[in-house]
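This structure is in structure tokens; I'll ask about it shortly.
Subset of chains shown; positions unchanged.
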Amino acid sequence: MKFSVEQIAKILEGEVEGDGEVLIDNFAKIEEGKPGSISFLANIKYEPYIYTTESSAVIVSKEFIPKSAIKSSLIRVKDPYLSVSKLMAAYQQMLKVKKVGIHPKSIISDSAELGEEVFVDALAYIGDHSVIGSEVNIGAGAYIGLRVKIGAGTIIHPGAKVMDDCVIGENCVLHPGVVIGSEGFGFAPDENGVFQDIPQLGNVVLGDNVSIGANTTIDRATMGSTRIGKGVKLDNLVQIGHNVEIGENTVIASQTGVSGSTKIGRNCMIAGQVGFVGHIKIADGTKIGAKSGVAKSIEEPGAYSGHPLLPLKQYLRLMINLSKMK
Amino acid sequence: MKFSVEQIAKILEGEVEGDGEVLIDNFAKIEEGKPGSISFLANIKYEPYIYTTESSAVIVSKEFIPKSAIKSSLIRVKDPYLSVSKLMAAYQQMLKVKKVGIHPKSIISDSAELGEEVFVDALAYIGDHSVIGSEVNIGAGAYIGLRVKIGAGTIIHPGAKVMDDCVIGENCVLHPGVVIGSEGFGFAPDENGVFQDIPQLGNVVLGDNVSIGANTTIDRATMGSTRIGKGVKLDNLVQIGHNVEIGENTVIASQTGVSGSTKIGRNCMIAGQVGFVGHIKIADGTKIGAKSGVAKSIEEPGAYSGHPLLPLKQYLRLMINLSKMK
């Protein structure tokens, strides 16, 4: 399939600069573009490539002012990253072959209820009394335990596991190897200092449009629910402890860990390899830098970083001071 | 099932304060309690909720002195956390439906030996010459390699993997996605700087009552055994390198990594995201704070934290100093 630069610009409500007739048939990074490719420029670090790229077209910001000649056609839009993302989504949608049906080599309990147009691949497992919404896609080797509920349109990738009694919203994506509802790390030392398991009787509840990265783990609540709000995005290898609550539209990058019973607000942005102690509260809209250690509640939204955690400006000064220390 | 507050107090050897006749039929966090719920108060942070909770009963410490009126019945015990944990365990035990039998869609080698009352779910795999103790529960999609030994009463959750020649004790729990006995990270650079694999000929040995968290990985020894002592509890996403030894009743929180050949003593408490270099020894009873970097052996038991690792008091002073640095 080929599209003219003009056609693409229309989809993106952008303006063409240069040849609008050139045909595009693939996406490429700006530094790897070939004739026929469309690329984008969002991060200023990559600007030098726009003067040398062989891509036939580049999506750029309305504000972008070239420093020298550009061979490619330009499509000017408000937000190049969002535009290319919409374009890729539309392309992906076109290519998608919708899979429907139940593979005969899957294991599905007689008491499970499956909605319409569900796809269940080989070696997937659905346990007793689970309820699977319409158009759900369950990959090979995925495991759905007992009494699980999965909302319509959700994708469970190969090898992801949803343990007993958990509830997954609509249009969620669980990437490969995810574990939802493992038993949390709860042990009470007895009189002899030997640790006794604390039963974990609660579950995990994911809102709609949640995305959970590969091999990320979310523990079930001791009592009640571990709650992941609508629109939350967790990266790979993240750990969410029992009874944690994460507010809507918060994003958390890879290898961050949140200890038990901590509550993170809405619209927070948490970078990678951050650690949160248990039983604290983080205000809505908080931003936390990579590798930070969060040992106390944060009441004022803002940007913080470091270990000790400091307001961002103070943290940056500290980093400079430490770099200069003799 | 319903129990009176009086009946529950008897089980816990606690004293009732208030109405002992109220009936209880579920557990709830103190801040989410409803009539019919029993809650507990162990962490002082949650004290405000005891004055407003709708839970019918709350388990509290013998020493707890209320600051104002409480509607709920109280059950006073020595250690509320341990008591609620025992109560939940008893409740869980009552509810448990014991699963026994071999699912016809499991894959079990003819040369494997299975004890009495074993449960093997669909899509589980048990390799040649493995020996599975009585009352072992092997979940869907779990993988047991060749010549593995698993002690009586152990639970292998869905998708957990135990590689060839490893030995698992009695009453252990391997949570979903665990990998026991992967080949360690051993490479020796040859004359040309190209890394050659060092074969990992040893195994992993887990003592009794060990719990391994979701997606945690434990590498087999190069020679001999990687050893995890009796009663050890590892959280999710922990990494244990080849030839590591961990002493009895030590607990390690999420995302901590222990490099090859390091020996951690008994009764240690290691927080999350800690890193240990290889080939060091940690004294029995050591406590290490979150995100610490442990670069040397610790001979004196005590509490340490930070990177550089410091005695806890000194670490706390350093944190304050860094926070104040201009």
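Order as written gives the chain letters A and B; numbering starts at 1 within each chain.
Just so we're on the same page, a contact is a pair of C-beta atoms (placed from the backbone, for glycine too) under 8 Å apart; a residue touches a chain by one contact, two chains touch by 3 or more.
Only a predicted model underlies this, so the values are computations on that prediction, with no experimental measurement involved.
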May I ask how many copies the whole complex comprises, since the file places only 2 of them? 3
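Keep this in mind: only the chains that are shown with their structure count from here on.
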After a C-alpha superposition of chain A on chain B, what does the rotation angle come to, in degrees rounded to the nearest 5? 120
Hey, how far is the Cα centre of chain A from the one of chain B, in Å? 27
Interfacial residue positions of chain A with respect to chain B in the complex: 107, 123, 125, 141, 143, 145, 159, 161, 163, 177, 179, 182-183, 185-190, 193-199, 201, 215, 217, 219, 221-224, 237, 239, 241, 243, 255, 257, 259, 273, 275, 277, 279, 293, 295, 307-308, 310, 317-318, 321
Which residues, counting only chain B, touch chain A once they are in their complex? 27-29, 32, 39, 43, 45, 79, 81-82, 84-86, 88-89, 91-92, 105, 121-123, 139-141, 157-159, 173, 175-177, 211, 213-215, 231, 233, 235-237, 249, 251, 253-255, 267, 272-273, 290-291, 319, 322-323, 325-326
